[in-house]
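Next up is a structure, given as structure tokens.
Only one protein chain is missing; all other protein chains are in place.
Going in written order, the chains are labelled A and B, and every chain counts its residues from 1.
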Amino acid sequence: MTSTAAVSMPSSEAEAVAAVTAQPFATVLAGGTLLVPQHTLGQVEVERAVWLGRAEMDGISRSNGRMTVGAAAPLAACARLDAPVGACAADVGDNEVKAQATIGGNICSPAPYGDMRGPLLALGAVLRWADPDGTHTGGIADFAASGGARPGVLLLDIAFAVPEAGSFVALRRHHTQSLTAMSVSAVRGADGNVTIAATGAAPDACRLLSAEAVLAGGGSIAEAADASVADADPYDDVLASAAYRRRVLPVYVGRALEQLGE
Amino acid sequence: MKVVGARLPRYDGVGHVTGRTTYVDDVRVPGMLHAAALRSVHHNARITRLDTGAAAAMAGVHAVVTHADVPLLVYGHLSGAGIPGDEPLLAKDHVRYRGQPIALVAADTVDIARAACAAIEVDYEELPALFDVRLGFDGDAPVINDTFGNWYDQYEGNLDVRQIRKGDIDAAMDAADLIVSGVYRTQSVEQVPLETQVCVAIPEPDGRLTIHTCTQAMYFSLGVVCSHLQLPMSEVKMVGGTVGGGFGGKVDTASDTLTALAAQKSGQPVKWRWTREEEMLASGNRGPWHMEIIDAVTSDGWILGRKMLTIHDAGAYGRFSVYGLTKHSFHHTGAYSIPNLHFDGYVVFTNKIPTTAMRGYGVTGLSTAIEVHAERVAKELGMDPYEFRLKNANRVNDTSPNRIAYEDPSTVEVLQSLAAATGVELGDGLRAMTREQRSGDMLPDHLVAQIGSGGGH
Partner (left out) sequence: MELTVNSVARTVQSPPLTSLLTVLREELDITSPKAGCESGGCGACTVLVDGQPRRSCLTAVCAVDGAEVTTVEGLGTPEDLSRVQQAFIHHYAAQCGFCTDGLIVAATAYVGGGGSDDTGDIGEALAGHYCRCTGYVKILEAVAAVARGDTFDTASTASSANNTYVTIAGAES
């Protein structure tokens, strides 16, 4: 593709916010693993892009029991974190893709991409993003409700309390480039409560509140696993059928909870 | 012997490991244009209007090739075997599968060529499409193929079915202790060569054409190009031999002919490299096969007869499918000797990509069916599957469905090796078995008549 899109290269988060939120809105270029091929193949038009590679938005830090991950942190770096975030990041693409793809790009990519939304939902992660009105914070669902990734919006970082324990299980991918058909993330917080989220059980990542309630009420893993189906909205796509998703969800919920040591 | 058993170096190894091997996409020619195709977005539709005016007028566009530019629009891949052609090189008034090429644009850049494709105006009248090969025989099924109808109908003797009759199938069924039937369906498979279809065509000053091709079948492709272009072979120089994987999918490279037409029309060198999406969408793939097998067997494990119905999903056009089905029919007993046969096979058309060769054309899916069926029969009989297979295994001078006497069948050794490699203990009798001509216990009455004369070809 020979489009002559201009690319600005901010050297700080503040510069990046200014560049992304200025009219006319620019396209955000983070790892580029989705945008660059689409651009090459003429599937997107880009007038102006903002590349985050030098904006120093890729830091990962831990302080007072909270982990903060810059939106431009590559999945290879996220893969070194504990479950469920680390295990999920390790399960995306191959080594080269992980080295380049960012956690922010993953969160902002529509299903069936966006595996990271699962563990972050389970963790109750707080996203921080900027738009022309200023800077906002909220959960995965709040970000989506605000309109999610769109022109003029820049995801800045993701923060979550480091859990007591976390687990992540996913359907085995046929090939390292394949997309994950379903995953389940489970987290036990400092208060002992267990939260569970899944990807591939519904058209987008979802909490499995019924299963959580069973556990909170003293139910067994098997009972919680069975209950999880009530939270699902199984669907057909090229990765799996709705019937298959309905059938395997409880199995994977069970495995995630066993791994958690429930 | 200097070669057999010697550990020869790869003759092209150094080029391959140093990035020096020149594939078609690596060919650089000054002034080279780039091509992109307009492809059907429908599975089955009439084209009611095709207007390339706006596209041709775009800056940077040098040629827009449509059906009207092809000297011989329809040329059959098996014309040499007397099988009529049915597929236009570019769709004229009807598209029969999604991805079928309608026009090719040559422009200064790929982006301009793609933009020009988008500027070509096409009006479609969408028609019901047929995807399930079994429904092709229904009276109210949409008609898929203008030349042949919904299934190929021009076998020898004016038959619409490929038939094999050997021995007496009715007698075999009557004599059977057990009849085991099964239906097996294999899916379509894309060859996925890492190099997508690609061609560079260069109009030479003397009027000849040089074509850098990724074809697997140089002389076949030369014939196809010259037939469509109505040129003597002396006017076309094909350069090939360096193929980035083919696996059957680069036998029919329509990219050669279309790129050559664009080079002729523009008067400039043209490169056309398919995107991966195009390769998946529109290149010929291994077709699906629907196979029904009914075996007549005895309680001591002999296969007396096989009745088989095969429906080959050819996709929208014939290409090599009749050849594939014929090969399939010759192999429909697999590695086993069955004296009484009744085989009917059909090449049926659907609104899908026309299918083509892929590693063991017509036979790979068949082998799956035969071996799964063998396993089932053995299970039904309560017999060791190795014993069942070895008993019926092809031996020297056993005859194939098309009555060729086997000179060197390796079934026995293959099964023995398989058992050894997987830790299966065979009994003494099975371990001692050889490929030699049947005799004694291994030559029951029902196999006597099928022994051929052998003696070498």
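Just so we're on the same page, a contact is a pair of C-beta atoms (placed from the backbone, for glycine too) under 8 Å apart; a residue touches a chain by one contact, two chains touch by 3 or more.
Here the structure is a predicted model, which means the values were calculated and not measured.
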- Message: Using the document's definition of touch, tell me which of A:Thr33, A:Asn106 or A:Gln259 contacts the absent chain.
- Response: A:Thr33
- Query: Which one, A:Ala6, A:Ala145, A:Ala190 or A:Ala222, makes contact with the chain that was left out?
  - Reply: A:Ala6
- Query: Which of these, A:Ser61, A:Thr135 or A:Thr176, touches the one chain of the complex that we don't see?
  - Reply: A:Thr176
- Contact partner of the left-out chain, one of B:Arg134, B:Arg165, B:Arg208 or B:Arg276: B:Arg276
- Go through chain B and note every residue touching the omitted chain. 7-10, 12-23, 25-26, 28, 191-196, 243-245, 247, 273, 275-276, 408, 410, 413, 417, 421, 434-436
- Query: What chain A residues would touch the chain not displayed?
  - Reply: 1-7, 9, 29, 31-33, 35-37, 39-41, 46, 49, 51, 53, 93-97, 99-100, 175-177
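Here is the rule we use: only the chains that are shown with their structure count from here on.
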- Message: Can you compute the centre-to-centre distance for chain A and chain B, using the mean CA position of each chain? Integer Å is fine.
- Response: 43
- Query: Which of the residues in chain B come into contact with chain A in the complex?
  - Reply: 109-111, 114, 275, 277
- Residue ranges of chain A in contact with chain B within the complex: 1-3, 41-42
